[in-house]
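What follows is a single structure, and I will ask about it in a moment.
One protein chain omitted, others in place.
First chain written, first letter: the chains are A, B and C, and each begins at residue 1.
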């Protein structure tokens, strides 16, 4: 509780890493959107393990099936069931873990919450749960692109201590991002990041990183005042991803060190409409989009599964030396790029429908 | 939409800065909690304007009345209505603003959303809306303290470029925090921060800051997997506050530059129970509390209302020079401390009730 | 929990019969609806006690104040706070009841639920709670009338064993309904009903009754499949009213005794649009409105408060003879008419906004 997000574009995910499969139900996608499985598969392929030498060597094709809600290539307006069967499970990799809560994993907290020890290595805290999010997000993204021209592009902006140089927010595309397997569009930084990730694998260690996400063409007026501010919903969506430790929008933490006279975004007239000269706000003011690009960053910790031996204790408090045998990613950010895009799409599709609900059709009051 | 937060400890706020008043309805507070208005007033007094030379000179007593849900000093289990009348309104301060969207305020986006221009200076994006949150949060906090011994203490950890030195998380108390009006428990940094804020007032400028929040004695097992992870709910709660630009938990953005071998929190046995030797996780793993202190930080931008003249354009795109006449805070973080505490309390009270809902009463499986 | 209804047109009520007052928050009313207190007061006046010799002699003016969400006579899109102070309280009427759970009241079940005995005579189960519903419903109704031309008219169709004759659904208006204080538009039945209610008062007894509600001009397409079928939401709304025991739509229970060949509503062409020749469906098919009038009926039990002595037991199981001294209605249906209308309006306003959220603007597929 609760595996559901959204008020009108409502998505529920289900499935553990070691059960029959994982999936999602999308309830509230408008009718008459063209949709086939290939529309969804593209982002799943960007998320899947084994796609490059930088990720876990586990090979999972993660092929999606639409179970319901679509007929003759059109959405019906009814719940869209999505399912991806599990394959290549090696529960034995986790066999010796039944008595040892892995450091910085969720084994200990799940047991505290549910009173149950699972024999498997993860349950709902597994990154595999994000398959349902990516599949549902691909549908949200298609709706946003076709109805509003919204473009969502995320990229890796830092890995460990290596940070990408300045990126032109107007020029960035998914194709550009996918030029390198690390998904950083600054080629110099990308090369260093790849070297670092390879070194981590060698060292049986792992590293964290940061993803920046840009959303263009969101009309002014999406989002809400108070508890469901657009940035608040984005923050929740991003911090709901495994391994995330931080979220910032626009100026972010750096903005806390600025002066109001620097930070305020003055209005200007451009092509006949009001826009802002700067974008420290990150495209949102008072919880509501202002038409400028939405820009936010998400921090991911280093993966907790490392091959190095770790000193810890088992559930009985006995000292143990833990060596992970499972196949894992030394850095999650390259594969997390489509996941961040998916979560942004889910939040925005919900916001789009909410805003449409309250429109009167009349022009703004003069 | 939506002015409501929480699933079981559900709070709805209402009221604009220039209407009859502001308030909140708390629906889902357990019955038989002792409660009088003084329990709520204490935190409102820490939030109110005019409490020190560092804040806006507006004098608002912000006295709360309980409208319902309490009888003979005990909660009934029914909705608790809370109301604080507005006073000391000077709408004329905002009179010339009807045609000018103030930079980095919500005037422009509210008009885009609702199609209406309000004659007042803020509506629901006003910091005054947070009165309802603080009042409701005080009730949540009382419930958490009495039932579970939970302690929530927030403090100012940076103002502009000035950052507090190391703070012992075990020693910090609200009393210590309130030693200085800036609410930073490091006295050296506090003095510098006060000087900076005073300089900002002189310069008709403003500055941002960061608040750190510590929550002690949360039992292991609160929170949820997936979309309602405890850190995700805290992130939403904090980014729903006016002027916030970032949230981080535990290691935060710094964690993204770390190695797994450094960042993992190994388990140790302490006083007969498992705990972690370090707390980079910030008290939460996989969305669920692990019993360690919850630690998070919230970035606040510099207030958008500044006395300096600003070049911007009006709704018609005509150049204007805007000079704010309203009374305002040069830095919001001292007054935001009880607000951050209130939002943390709301999230945690909801988590406590949710966790109780699913308990079987049986011991964890061995 | 939970005192909130609706997904987009969301209403929360608060207040006990013996606290400071009762009220409601309407969160999600579209902006720019003209609204003044008089728009709301009219229905409150139809609900208030003491309005005729048929009702309780308690005199409560029930004057509503708008606390927020409206400026210059226009809704802002933000939460509309509504408050009605309590007056004419006589808690002593209920003084001797602290130890005796009144038969068919909620005293016993509230105590079982909340573990608390209130000294007052009712709490949230009081009919006074419905003031917030009527106030909120008046706003919903105004929105529906202005935007869609929806008309909602309820009337008393039976009191005790007296049932109104055939009523022309096209001719019925609120004015016609209010011709008699019993609110039954069949004058012959109305006279008998009035006699019966007066006899009940004399006999210190009470009687039940049935309210029929007609809703005209709901466009086809409102409502939902599955759990939130329009009739399901109406059923919930009506059974959430105090003293209700049944709900039926269209043919209702009588439909269970019919044949499919009789009960099916064949389509016909009328004024260029499809409609149905009969309306056993009651205006809804598969949970979604079909454009025909929505017709439903609600059964109300006889009020539990009667002046006759009743044999029962106190909380300790001791035999007692209970004689109510409170002032009460011998029959609730005349005053329940505006309450049923309000609940219908709340459900339909929410449905209208939901349907608008998913509209593509394109014509139906041919």
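In the analysis below, a residue touches a chain if its C-beta (ideal position, glycine included) is under 8 Å from a C-beta of that chain, and two chains touch if they have at least 3 such contacts.
As the structure is a computational prediction, the values presented were derived from the model and not from experiment.
Within the complete assembly, C:105 is the residue of C:46, C:105 or C:128 that touches the hidden chain. Residues of subunit B in touch with the missing chain: 7-8, 28, 30-32, 77-78, 147, 225, 353-354, 356-360, 362, 365. In the full complex, subunit C touches the hidden chain at residues 1-5, 7, 13, 101, 103-106, 108-113, 115-117, 123-125, 129, 158, 160-161, 200, 205-210, 219-229, 231-240, 242, 244-253, 255-269, 272, 274, 276, 280-282, 284-291, 297, 299-306, 308, 310-313, 315, 317, 354-355, 358, 360, 362-366. By the touch definition given at the top, subunit A reaches the unshown chain through residues 1-4, 8, 10, 12-16, 18-23, 25, 27-28, 31-32, 65-72, 74, 76-81, 83, 113-116, 118-120, 123-124.
Throughout what follows, only the chains that are shown with their structure count from here on.
With respect to subunit B, maximal separation of chain centres occurs for C (centres as means of Cα atoms). Between subunit A and subunit B, the centres computed from C-alpha atoms are 26 Å apart. One inter-chain figure worth recording: subunit A and subunit C are separated by 45 Å, centre to centre, where each centre is the mean of the chain's CA atoms. In subunit B, the residues that touch at least two other chains are 1-4, 13, 113-116, 123-124.
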